[in-house]
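Structure in structure tokens, see below.
Note that this complex is displayed minus one protein chain, with the remaining chains in position.
For reference, chains read A, B and C in written order, and residue numbers begin at 1 within each chain.
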């Protein structure tokens, strides 16, 4: 039996940010944090990642916007958000009161939009890093999705990078033939960290009405159903780049988080699980700590990437 | 209320083959049929699709080969099979006794191998159609997967097509950025039918041993977890080509099958569900029939593709 | 607001396909407001993944199991079996574990004394009206309930309302209980008689729309309790929005049903949109 570690260190470092532990929410499943204060100590998680924000307010898609699937859910919220100015005015004051690094997820439909939001966020002192969601259609280029074309992705990353004085996390979509190509493209273009994965594109059918269930037609699949795909992609990305990677996809338990860390993710994001169990991140942090104690892992960094491979 | 149809017609036509109903097994989950005779009347299903066969016998991967995931499973069987000659010698005699169209799934690691298996199968009279699995690495081209590159895919389809006097079904992998490109490529190259999807590539981690769970590292994710992704891809393929499409992915119930048919699949394949419930295809066929009766659908072809879209 | 690991007190079929579920719920009697709801997680596995939303039917406190033990707060839900989640719920037995998130959302505003209250319920929509009636009968008399349903089996808990002293009027589509017809007919008649009434309604969307039109015509205040697909119930996912007053498809105005509702002042919603 391995010796018991009294108080393992869970702290990790991400592009110069010191996180007290590697657990943070995935964008869009945690609002701006405030909704979760009855259920969770916001100072017990590693970072706080906010809902994606854009230059202008976005009303989102018509309803139905969600569907339950086997061990997963589809969402087509349509990136509803208050817009960058209202975010700074209405949401930042709350975030300033919390002693946890704030990461702001953002997106745009044109390169200009991406640049402007990045520039604005870089000036907000509470924002410790930004997370770039490149899974959006590039309206100027006829709707081709930034996130599935390495050239378009590199371009947006480069342009955004120039606007920023803070770390840039780039969030990759799983809906590509070879995520390694995307990962290398955004690393070269200046990403400081990669987070993956965003949702898998899916559909649900409403038999009764003989229609697609979601008003938007397609939606993003998340939850435990996608964990095996996410683990594979995180494994591949970790081995393709030298910047740190945040693992995302279907994490419901401490064991799930430990799996992502084991294959090499420096930190993890918890998404859909927050919707089902608003206090779950506290349980995941506690579970990781207990696991480390029992396994004799004094420092979580010793666990990260320690997968045995022949 | 719609009127009750006493005996709906479930027959569909696929590239000249007349199937008594649109339900068939997915390759690799039904052996060569014989294993299922205690549980299922093989003459109650639309067609019988056999386990993938290759030129030479293939022993498959080391174990562990399977892992359970949330609402799904990973498999890395490694296409274990007896090889084309043993197939013809040992398996065909049983298949000849069943009055159900037989579709033989096959694969190769080089263009030559694909061609040789196709030529051999085309001469076996019980084989009514072949299904080409192009999700295999092309060993001659440095392991690039035939199924993710439209040029390589078109090439193998063209070459195989020339060897065949019977219909060619091409089975697409979901692990691509844009399945429509793949679908058009194989249609143009001569595919008579497209079936999709094959498994999503995934991974499982064995925390106790700090290893990847599958001996092969990655495996193919199947089961209800992937249904939303499969529905989306089938929807897209149906709208990109004019040849018929067979829908596959996570079908567990008659309702699931009806969803695939509604978005436009001409038939469906049931995979993982056979492993959990060996008699399930009979239940699915019966369920489709009952549904048609209650909804006043006299002919399943009236349902196929009848999705309401704005 | 709390995420409780709690357990089943009872789970009784009260009419074919309808169940009444009692759950231990410390704190609910003080915290819960009529019209609020809970999110129930039925099982520990990942399928079904999402919780299910249910209105609060009633709250209360049971005497201690034996002297020396504390009193036991509970919440009551009444639900209809419609899909796999509610089917799983129907198998719950005394002592089974359940996770319970709540009480959630904005309830009915009953701090107004203006006019006699008229409660309009359709089918399972009667649920949040019971706790509302419990509160209203303490403030004013009489409280009236107009209940509609397909057939008599869909008209629930009427005796409970009567026991509170609520005047109840029932209409069913097939006339198997009360008068034959729609509850909106009854509402029209009552509003002619009590033109200063305030209306509280919960039921299917077409009914609510009809109730809204009638209330507009009669110029009386209306609060409605809505249903929407929900993933989180706490305002995090934005899955549950409904079109608000200023909603236009080119300039949407969405309200969060779980956080800003489920009870809305009818004037704050858009009634032009095709609710089906």
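Brief remarks follow.
Here is the rule we go by: contacts are C-beta pairs under 8 Å (C-beta built on N, C-alpha and C of every residue); 3 or more make two chains touch, one makes a residue touch a chain.
These numbers were taken from a predicted model, which means no experiment stands behind them.
Taking the complete complex into account, the chain left out of view touches A, B, C. For the chain left out of this panel, the touching residue among B:133, B:274 or B:295 is B:274. Here one chain is not drawn; of A:12, A:49 or A:71, the residue touching it is A:71.
Although one chain is hidden here, its contacts on chain B can still be listed: residues 28-31, 35-36, 38-39, 59-60, 62-73, 75, 77, 80, 209, 223-225, 252, 272, 274-279. The chain not shown here touches chain C at positions 43, 45-48, 84, 88.
Summarising the interface, chain A meets the missing chain with residues 70-71, 224.
Just so it is clear, only the chains that are shown with their structure count from here on.
In terms of Cα centroid distance from the overall Cα mean, chain A ranks first. With each centre defined as the average position of its C-alpha atoms, the distance from chain B to chain C rounds to 47 Å. Distance between chain A and chain B, defined via averaged C-alpha coordinates, is recorded as 34 Å. Multi-chain contact residues, meaning those touching two or more other chains, occur in chain B at positions 70-71, 224.
Residue positions 46-47 of chain C each touch two or more of the other chains.
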